[in-house]
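For subunit A:
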Amino acid sequence: MKVSLFIPCLTEHFFPSSGISMVKIFRHLGIDAEYIEDQTCCGQPAFNSGYRHEAVPLAEKFIRLFREKEYIIAPSGSCVSFVKNNYKELNISDELKPALKNISDRIFEFTEFLVDVMKIENLGGEFNHTVTYHDSCHLLRELNIHDQPRKLIRAIKNINFIEMNSADTCCGFGGTFSYKFENVSVAMTEQKCKNIEASGAEYCVGADSSCLMNIEGFLRKHKMNAKTIHIADLLAESLKL
Partner candidate 1 sequence: MDSRNSILKRIQEAGCYSADTSEHSSTIDLKISESIKSITPESKKDLWDQFKKEIELVAGAFYKTENINASAEIIIKFLTDSKISRVGISNEEICLKTALKIKEIESGLKIISPSQFDHAERKKEYAVTEAAVVNPSFAVADTGTLVFTLKGAGTSYPHFLCDNIFALIDESRIVPNQFELFRRLRREEMKEMFFVTGPSRTADIEKVLVLGAHGPRNLTVLMSENIAQ
Partner candidate 2 sequence: MKSPAPSKTKKLIKEALGNGALRSAVFKATESSALSRQKIIDQIPYWEDLRDKAHLIKKDVIENLSKYLTQFERNCELNGIAVHWASDSAEAQKIILDIAKQNNVTKVVKSKSLTTEEIHLNDFLKANDIESLETDLGEYIVQLNDQIPSHLIIPAMHLSRKDIGELFAKKLGVEYTEDPAQLLLTARKILREKFLAAEMGITGVNFAFAANGSFCVVENEANAHNTLSLPPIHIAVMGLEKIIPDVSMLPYFLKLLPANATGQKSSTYVNFIGGPTGSAYGEGPEQIHIILLDNGRTKILKDPVLRESLYCIRCGACLNACPVYQQIGGHAYGWVYMGPIGSVLIPQFLGEKEGRLSPFLSSLCGACTTVCPTKINLPHHLLTLRSRIVDSGNSKFIERNAIKIWSKLGSNAKVYRLMSRIASFFQSKLFFNSPLRVPGYNKERQFPLIHSEGFRARFLKMNGDKKNG
């Protein structure tokens, strides 16, 4: 089996290790992971800020690169959801339109792919810490991903998984929202971090780099104890890959 990696901007520049962890896990499972070097941004920031025309060339580029791929996998739910659900809102060239369906049927978030497509819930591995899980909005509400990451986490040996309060409440990032309305965004992040802390978890696991970046940024600035960890990193670490 072969999968094609879709590495969103934040993973590429800020959290390359999550992408690498994902690759390691695929290798561990005997899945061939290819990386198309020409890929860039999927266009979500432009689209979500209201710049639909500006999102078009990026989307077209993405479609051209990925149109033939059997599985497109990303370690970030929000970008997956954007490609899957919102490319059809864009005025892309007619020539590329037929490829859209193929892409939206074949693009998966990492945990969704493991659990729903590969039917893998237990990767083995061991992690001796207390963790909680933050439901990223687009994973949860647009891709319906709720149980998949939890199954993978719970299967890890010695891990102590606890649900925090309001795990499904937004962390406050929201892309450009985080700087357009910085103070509101921060107030939301603060609430999220309080909930993480109150849960007693050492790690907040997530499956979307943007939320993790946001939460981690607040935790560090305010010298709180908890850390964030991407689920791919968690799995790779438990497997000592």
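Note that in this section a residue touches a chain if its C-beta (ideal position, glycine included) is under 8 Å from a C-beta of that chain, and two chains touch if they have at least 3 such contacts; residues count from 1.
Selection rule: all candidates are chains of the complex that A comes from, given by their letters.
If you're wondering where the values come from, they're calculated on a predicted model, not measured in any experiment.
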item	value
Subunit A: touching candidate in this complex (1 or 2)	2
Residue ranges of subunit A in contact with candidate 2 within the complex	5, 7, 11-16, 19-20, 23, 35, 37-41, 43, 45-52, 54-55, 57-58, 61, 86, 89, 137-138, 141-142, 168-170, 172-191, 213-214, 216-218, 220-222
